[in-house]
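The complex appears here minus one protein chain, its other protein chains still in place.
Chain IDs A and B follow the sequence of writing; residue 1 opens each chain.
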Amino acid sequence: MEKGSIWVWVEKADGKVRQTSQEVLSQGRSMADELGGSLLAIMAGPVSEVNLEDLCGLPDQVIALEGDGEGGPSLIVETLEELIRKDPPWALLAPGTPSTMDWMPRLSVRLGVEMVSDVVGMELLEGGRLRVKRPVHGGRFLVEMESQEGGPRLLAIRPRAFARKTGSRSPRVEFFPMKARGPTEVQVLEKAQREKGFVDLSEASIVVSGGRGMGGPEAFFLLEELAAILGGAVGASRSVVDSGWRPASEQVGKSGRSVSPDLYMAFGISGAIHHIMGMDSSKVVVAVNKDPNALIFQHADLGIVDDVNHVLPALIEELKRRS
Amino acid sequence: MDFRLTEEQEFFQKVVAEAVDRMVVPLAQTIDEKDEFPWELWREFSSLGYLGLRYPENLGGMNADKVTCMLFYEEITRGSVGFAQSVIMNALMGTHFLYRFGTEEIKKRCLLPAMRGEKIATICFTEDQSGSDLAATRTTATREGDAWVINGTKMWITNGPICDFATVLATTEPGSGFKGLNFFLVEKGTPGFSPGQIIHKMGCRGTVTGELIFDSVRVPQENLLGEELGKGMVYLGEILNEIRAMTGAMAIGISRAAFDEGLQYARKRVAFGNPIGTYQLIRAKIAEMATEIQASRLMVHYAAWRIDQGLDCRNEAAMAKMFATEVCLKVVDEVTRIYGANGFAQEYAPQRYFRDARFLLYGGGTHEILKDFLGRQIVGKL
Partner (left out) sequence: MHIAVLVKTVPDSEARMEISDGGRGLRVEEKWELNYFDAIAVEKAVKIKEAFPQVKVTAIAYGPRYVLEGLRKAVAMGADEAVHVEGKEGSWLYPLRAARVLSQALRDVGFHLILCGRKATDDDSGQVGPMVAEFLGIPHVSWASSLEWDGGDSLVAVRDLGDHKEKVRFSLPALVTAHKGLAEPRVPTIQGTMRGMRMQPRKLQAAEEPGTENWKLVRFAEPPRRPQVRIIEGDDPRAKARELLRILREEMSLL
């Protein structure tokens, strides 16, 4: 194991390198630099020139896994296990998405090494000790863990936990065959991508969310408009999803998605704890609610006490005027 | 002395509490505002079978001990007082005498469906001229051949106007006081049996309360619920303590609902730059309420425990009912004060608890009667 060799798993969507992977590459680069080691990016499927550009000049080397398509989790586990046993990295980082969380835990079992998921902070201490921080209990607490000797450090990183940066390296690319068959395969029958321009909640830098205070499902058209203008994603509170106003995939909170955007705007959301758990790590929170005692104001940076149905149209109009 | 609930009782309470939180609580305000019987909720909730909890498993119940019953009464009342009154009527007073004395036919026709909420039950004591003074009951039951003919009017009957059957207190010997009192089963559809005026109440809205009219209602011999004539009061005595403790449990349910609201509000409402829960006077109110609710609970559970042990508990049940009720009236008052002006607004829950709590003063025995009873018991015969 080369001291300080950091591997980063890079994901693609629609043939393009995903933003979450760029975030992890950036953090990987920082770590490699601090340890005096190298950064290796691993990608599955065909690698284009654009893909290499999208690595932002960060890695020293790229391993492109060749095979049919992008490989399911079992193929990825088989292939990574082989690569790791040949030459174990000091750490393997991956963006913490549902796809990577399908194979990293399985890899963890293969290697007999514990992994840490949903990492939001990392610190290298002297002696090469690595400390990582992750939220528990829906973000009410952070737990800090320190790596002990033995085995590559397996880490799944929370989307948007680290900032993207760029470098100036031109990595050399190597090819490696993806395993052809995994023992535990799942056959994908259909895959339906969302419409172009759809922004995934966990990756969005702006999330505009609505709760019961919106008054009804029609009011959410305004939120969709606001999201489109800002290039953000639409979120929803649990009661709104339970009432059928919005789909479950938009639910933010304890039993929905966790988001960490730069800007979270909560419209007509009361701020019950199970919702807060899903968005409290947002950088800036704006709350609009006509109840001045709403709990959401205790978790917001900026607030407007007013009817969302007055404020939302005003915001949209202002933004349209500006541009 | 082991004051703990058993693990089984705790689990039972938790499951019922969750059912109430999911099904009843979200509708409580609407039920109060509309003052209409929530048929859909009634069907959904009663189909779970908890209304039969007092009765044996082989009938579909769970043979619950009295402490477990108190937990049930407390949780359902915490959800909605009006709805709870209807539920508890089916679970206890409205069905008990059928279980105790009804023929197999009567049980099949009335008791079993009532346990599943498919039929609505009620019990009738109160009349225009008699509430606490049961000996003055004027509803009569006269023997005619092998049937009984019932005449009279009952008032303040919970579930009355919508009931499928009623247990009616009537005298077979007018003028002889307690000795003539008996319970009769009257079913909907019997000629002469009809609902009268509905009472529009200040609280416990959502349950339908009103008059029941008996105009030469003819019922067969087996509808006399009792082994012997004239033992009506004795039979009532068998469950009177349970009814009193149950009322105490309802009081705890209302107290808890109000207290939880008050506590939440104290934590989030800001005045003079701080949440009001940081101020001593508010803390004092919270402390006093918590202490008294705790005391109520111990008294009610103790009375229920004594019933389970087969120990006499006329005093303990009366005390528990009185104490828990007085505490509840204080709690609902204090919580509206903690809410300030918002305690006066229909948009917030405290005013609902404030209105609902008043019924506790007469349900299960007025405090004047109870204090007189207790006083006599304790002082003794002079």
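Please note the rule applied: a residue touches a chain if its C-beta (ideal position, glycine included) is under 8 Å from a C-beta of that chain, and two chains touch if they have at least 3 such contacts.
Since the model is a prediction, treat every value here as computed from it, not as a measurement.
Among A:Ala236, A:Ile269 or A:Leu315, only A:Leu315 touches the chain left out of the display.
From the options A:Val50, A:Ala163, A:Ala180 or A:Ala248, the residue with contact to the chain not on display is A:Ala248. Within the entire complex, the positions of chain B that touch the omitted partner chain are 7-8, 11-12, 15-16, 18-19, 22-23, 47-50, 52-53, 57, 60-62.
The set of chain A residues touching the chain not shown comprises 13, 73-74, 77, 98-99, 101-103, 105-106, 108-110, 112-118, 131-133, 135-148, 150-151, 153, 183-194, 198, 200-203, 206, 230, 248-249, 251, 254-258, 262-263, 273-274, 280-281, 284-287, 297-307, 310-311, 314-315, 317-319, 322.
The working rule: only the chains that are shown with their structure count from here on.
Chain A and chain B have CA centres that are 54 Å apart.
The touching residues of chain A, counted against chain B in their complex, run 293, 295, 298. Within the complex, the chain B residues that touch chain A are 265, 268-270.
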